[in-house]
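Sending over a structure as structure tokens; questions will come in a sec.
Only one protein chain is missing; all other protein chains are in place.
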Amino acid sequence: MTMIFKTPDAVVPAYSPTGNECALFETAWMRRLPLLLKGPTGCGKTRFVAHMAARLGLPLTTVSCHDDLTASDLTGRYLLKGGDTVWVDGPLTSAVREGGICYLDEVVEARKDVAVVLHPLTDDRRMLPLERTGEELAAPSSFMLIVSYNPGYQNLLKTLKPSTRQRFVAIEFDFLPRDREIAVVASESRLDAAKVAPLVDLARRLRMLKGVDLEEGVSTRLVIYCASLIEAGLPVPEAVRAAMIEPLTDEPDVRAALIELSGSILR
Amino acid sequence: MTMIFKTPDAVVPAYSPTGNECALFETAWMRRLPLLLKGPTGCGKTRFVAHMAARLGLPLTTVSCHDDLTASDLTGRYLLKGGDTVWVDGPLTSAVREGGICYLDEVVEARKDVAVVLHPLTDDRRMLPLERTGEELAAPSSFMLIVSYNPGYQNLLKTLKPSTRQRFVAIEFDFLPRDREIAVVASESRLDAAKVAPLVDLARRLRMLKGVDLEEGVSTRLVIYCASLIEAGLPVPEAVRAAMIEPLTDEPDVRAALIELSGSILR
Amino acid sequence: MTMIFKTPDAVVPAYSPTGNECALFETAWMRRLPLLLKGPTGCGKTRFVAHMAARLGLPLTTVSCHDDLTASDLTGRYLLKGGDTVWVDGPLTSAVREGGICYLDEVVEARKDVAVVLHPLTDDRRMLPLERTGEELAAPSSFMLIVSYNPGYQNLLKTLKPSTRQRFVAIEFDFLPRDREIAVVASESRLDAAKVAPLVDLARRLRMLKGVDLEEGVSTRLVIYCASLIEAGLPVPEAVRAAMIEPLTDEPDVRAALIELSGSILR
Amino acid sequence: MTMIFKTPDAVVPAYSPTGNECALFETAWMRRLPLLLKGPTGCGKTRFVAHMAARLGLPLTTVSCHDDLTASDLTGRYLLKGGDTVWVDGPLTSAVREGGICYLDEVVEARKDVAVVLHPLTDDRRMLPLERTGEELAAPSSFMLIVSYNPGYQNLLKTLKPSTRQRFVAIEFDFLPRDREIAVVASESRLDAAKVAPLVDLARRLRMLKGVDLEEGVSTRLVIYCASLIEAGLPVPEAVRAAMIEPLTDEPDVRAALIELSGSILR
Amino acid sequence: MTMIFKTPDAVVPAYSPTGNECALFETAWMRRLPLLLKGPTGCGKTRFVAHMAARLGLPLTTVSCHDDLTASDLTGRYLLKGGDTVWVDGPLTSAVREGGICYLDEVVEARKDVAVVLHPLTDDRRMLPLERTGEELAAPSSFMLIVSYNPGYQNLLKTLKPSTRQRFVAIEFDFLPRDREIAVVASESRLDAAKVAPLVDLARRLRMLKGVDLEEGVSTRLVIYCASLIEAGLPVPEAVRAAMIEPLTDEPDVRAALIELSGSILR
Partner (left out) sequence: MTMIFKTPDAVVPAYSPTGNECALFETAWMRRLPLLLKGPTGCGKTRFVAHMAARLGLPLTTVSCHDDLTASDLTGRYLLKGGDTVWVDGPLTSAVREGGICYLDEVVEARKDVAVVLHPLTDDRRMLPLERTGEELAAPSSFMLIVSYNPGYQNLLKTLKPSTRQRFVAIEFDFLPRDREIAVVASESRLDAAKVAPLVDLARRLRMLKGVDLEEGVSTRLVIYCASLIEAGLPVPEAVRAAMIEPLTDEPDVRAALIELSGSILR
């Protein structure tokens, strides 16, 4: 299963930069250099790509990678139709044919042969050869390749080989600064910024526990969930537990500690 | 093999809440937030979902996940029919097309690519892209996604990645409180509540052994089985052994200890 | 390969109970509770099921499970016939359609997705959904599900998950008591009971070595083999070695000890 | 790949018994009990079966088992012929239909589902159910099942489960006694018995090294090879090295020791 | 997925040799000896092959190898077309039929059966047998086989067997000397050589960390990326971080050290 999203190019999704990522993106785009986005779950990488694509007026194709994603899922395959075999472009091939940004989310999850497909697109050849159809597609100047991954999950089996990594300009992402995050959560949840602030403070506290008691810090998405539940009438402690604690851990001890911690911060 | 159940929306299965789970469900439903149910075997998660679906008048599709369940089992596939290939929706696609609750039971058991299918349905896109048909289904406002799993089984190979977990509001489930459980067992088994009480007491004792001598505590279902056998005429010790001890362990020592324990409680 | 046996319902195979198993079976049948039979190789589980099925006048479908048995082997699949695809029921589906007992022998050997097929048949839904045909079969009141396994083989990879185990009323089986076993062996082998007795005594001694020197004790079947060879004219020591020692071990030391032991008992 | 041999029933291959194996075979045959032959490589198990089959006037089907042998290889499968699917019997099914001995050589090598096929043929049912054709073949009284394996290779992954082993009467095989082996080698190689004798003595010495320096002792076949090479004119030391030493080991030290040993014995 | 590039033979890609590699290539070509190129990521192996192919006027077929590349991907396979099966040459077969250089990049990544295909092409037979079509293609005198791999990745599972390695003349590659690298980066990035020099110095410093803090040194490609970003207006430290530090490591400590190091060198 490959997931593809073609974002309509009319809307520019809101995005508030935290560093030089927009300038870097635009410079990379000027020189047609491929981009690697690194950062934790839910810190806004996908939103950033959508924002930049809209800003530059480029169509965007997003592919969420997973363990079973093969090169053929990206490039295309022959299917049987009416007793005959017909070639059907995959999302990467479509993006190369039509131009625009192709974004491979969590690329380390994909099968190893995917890297091979990306190599000729990421050096001076800028080309996608389709062995099975005999075509060699030259990427148009409007084509740009972006990949992302979460270094926090990186393990021995799932890494980008240096021969692949060294084909990308890379940007490190992190969570939004406090004020930005409060504004974003308030806007998305319709809850008062004043009521959002302690939730963001709690999230920032919980993120410090990453690698100690928690595998991963709280995403901004979960803070928005929490604020949404509160805005819809759920008591604060119940909303915090359901949206900011239970999704993080199954360990009774850790959970108890988080509940106590959240009680002290939200008091 | 995928198991799907479309519960007819006329009946509202009985369910007696033990905490704020009904309010939490309804608030999540108001904001269309996806829900994650955590809890041990046989504590009523499936019944709870059936109850809430009926109460909210929503059709319910249940998929029991297992080791071989792939994304295609959920979204659909092309099948050969009369020499031609025809697309057949999977249960998740049907639920997205027609609205209602789609409930993936024991979701950690499924193959890894399933998580990828769920991601676009669980963020602000609320969308199910079908690469193979070229469709992008927007989930109707009547669509809600619920997943469950049993943290007791959690191991290194079978966990939800944080990038998936952090897309759900989560509820922790546990067994019913004593009086509730007695009432439920009596009602389902047609055995007198007075005769059910010691069985529930025994079950509550046995649940304390979880992680010590037993892999999992006694489910309410087994207590109902036991009461049913007694109601049908089987002597109490034989019913207890057949329904509340033999299904829990194969270890002769543990079994002997459980028989002695049950004898002392049921005396 | 799936093995199915439809026992003709006219004959009632002989079976002499060793405990409350017949009453327990009948009570479970009255309440339509699914049954789990536990016990060592060759202690009569299969014969017991055949006996009870015939006694209750129920058709019996037996499926011997193995490492490669999948859910589809039980429920059915589409086969190509004359250029078209035709659905063919598996043995479980046939049993659900037509009623009667479906007995899955050594169920832990089967693939993991089999458990998922059994779940909806073993709770209050009593239903077999066939995703591929779009059918949902309600089990008729004449349907009963029985599974068996040998806890002696149980290992980390091959166990029933608690969520599956806790769906069954369970019966523990063991070998026949001495007098019963002598009668059964004499009857099946046509050898005098007086000559059978020392063979049964030897078998009972050998069973004590299980877990020490032997992986498994001698089955009643092997005692019958031994008695048959003697009845056909083979000298006792040769028959004992061929039917009760060589099938148990390949270790020269253990074999020598068993030969000596049998010599001392049969003297 | 399944290997089948239908031995023409006219010839009775020579076989000189070393113990009670012929009487035991005939007694098992009288009571239609299945037989398990255990013993090292090249000690004559296959020849013994061929001999007994011819002596009893029974057609013989031999299947050499290997890692990829499945139950379907034994029972049969549907093949596409002229656009239609046609059932083709496997060797076991043919043997059950037509009667005679079916001999599965090195049965532990086969896949696990093979055991399941054998179970109903090896208890009082004596039946081969063919799920895919819907047939249930009753084995004719002329049918007998024989399996063999080499306990020397036995490891944790490749064993017969007790539930399978305990369905067979078992015979342990070993190499021929000295005089018999000399006679057999002389007869097969056309070399003088006097010249064969030291070769057999060497073989008997080498067999004592099994488990110490050698994985397996020298088979009678290799002694015949050696004698054949000598009879054809090759010098004795060269023949011994090529047929009785190089096939046994690749270790330079062990080889040197064996050459020295053979020199001292053949001097 | 196999990636093939047929470089048009008109252009001669620029390449500045660092040793005797051009003479060695030409001598090997004169004697039609196969060539093995060893060296780190991005040191110019692929460019070297393209350069030599153009210089010798030979068509070039490049195949990037990966974990799933099989012998059939190289030689060809039968495909269904219009109901019939048609043989389609793979890239190696095409190269053998039409002559020229066939270059297998990162050959150790490919499946083991690939080596077998290469053997008859790399000894005095110079032949490609196609079992499935029954053809035996003699390589024309214009055919040359080149393979490459990166010894830095070499591990127990992924190596060339001696029986394969010993069929090639081998060349060890390393990064360009300082002045050459400055010239190449300046030319490709359009940045002043004076501004490129410190970047190359930094790269040379970072390469010394290989095996200590870094898995692999900085490729020339990344230095070109960095210079391109600077030329396009990005501040030097931001360009260095994005193109020469973030692509190398995800470790916060290592990154901080690299930033400090680059600050001290670029000051």
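A, B, C, D and E label the chains in the order they appear, each numbered from 1.
Heads up, the rule we're going with is that contacts are C-beta pairs under 8 Å (C-beta built on N, C-alpha and C of every residue); 3 or more make two chains touch, one makes a residue touch a chain.
A quick note: this is a predicted structure, and the numbers were derived from the prediction, not measured.
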Name every displayed chain that the left-out chain is in contact with. D, E
Among E:71, E:145, E:182 or E:258, choose the residue that contacts the chain missing from this document, as touch is defined above. E:71
Check each of E:58, E:117 or E:226 against the chain that is not shown and name the one that touches it. E:117
Pick out the residues on chain E that sit against the missing chain. 20, 23-24, 27-28, 30-31, 33, 36, 38, 70-72, 75, 78, 83-85, 111-113, 115-117, 119-120, 123-125, 127, 129, 131, 136, 151, 154, 161-163, 165-172
Applying the definition given at the start, please give the residues of chain D touching the unseen chain. 1-6, 41-42, 64-69, 73, 79-83, 91, 106, 109, 150, 153, 188, 215-216, 218-219, 221-222, 225, 228-229, 232-234, 238, 242-243, 246-248, 250, 255
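Keep this in mind: only the chains that are shown with their structure count from here on.
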So which chain is farthest from chain C, going by the mean of the CA atoms in each chain? E
Interchain centroid distance [CA atoms averaged], chain A/chain B, Å: 30
Which parts of chain D, given as residue numbers and ranges, touch two or more other chains? none
Once you draw an edge for every pair of touching chains, what topology comes out, line, ring, star, complete or other? line
State which pairs of chains touch, listing all of them. A-B, A-E, B-C, C-D
